[in-house]
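All protein chains of the complex are present and in place, except for one that has been dropped.
Moving on to chain A:
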């Protein structure tokens, strides 16, 4: 069992939890993920490692409540325990010969971009971070990102924080202003990573994206998480989750992500209806 030692609500849908998992914390690196199971009939879901503390033996996860499992997870409190928590899984991110980088987070993707920015910053890289949200109430990790960035741009789709626009607009401006990036890291919804990859391609800027396909085991034994990269089939759980954004078949990935839409809705409805029953009882 894995104890929740800290819980923090970042915005109405996004929660942060520090989980006591010393073995995972000891080996975790930015770019890696864990798989957890909340309870006995639960499914296994992958979540990226948002931070870790080797001395405290904790791993931080940040998740958005989008379906049954993340809602069940979000309902847990400090002191509660998770049934299963396995990791660190996937390949750690590798940064070499980077002097200046742009790190881009879309919504919840900011939580995954944060450890990458932190790592680059600690290596002495000049980090420009761009984080985009739908509106100002959804902004997360502003202070944390600020602490590890030389420049931070936070945008909202509706302009409610006074800085309207998409992350891609900001990146485009920065590039056109003459910023020479050795690396762009884009993490967020598939469509946003696709747009960023298409934007950087003509400039020849190396672009890394973090894929988030459906996963079961996370150890390479099923291929449920397969993505096409450079025309080849890769398993995101062992070959990734980081890939070269210019090589990824995003359209296929977006299509594969919809595979269980109907079932996800059904599972969620059943969950909500059960919650309703409990409330009325």
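Please note the rule applied: a contact is a pair of C-beta atoms (placed from the backbone, for glycine too) under 8 Å apart; a residue touches a chain by one contact, two chains touch by 3 or more; residues count from 1.
Keep this in mind: contacts and distances are computed from a predicted model.
Per the UniProt record, the chain missing from the shown structure is "Glutamate synthase", taken from the list "Quinol:cytochrome C oxidoreductase", "Electron transfer flavoprotein small subunit", "2-oxoisovalerate dehydrogenase subunit alpha" or "Glutamate synthase". Touch with the chain omitted from the figure is made, among A:87, A:132, A:188 or A:245, by A:87. Across the entire complex, the residue among A:13, A:48, A:69 or A:155 in touch with the chain not shown is A:69. Which of A:65, A:182 or A:217 touches the hidden chain is settled by the complete complex: it is A:217. Counting over the whole complex, chain A has residues 23-24, 26-27, 37, 41-44, 68-69, 83-89, 216-217, 219-224, 226, 228, 233, 238, 252, 255-256, 258-260, 263-264, 266-267, 270 touching the chain that is not drawn.
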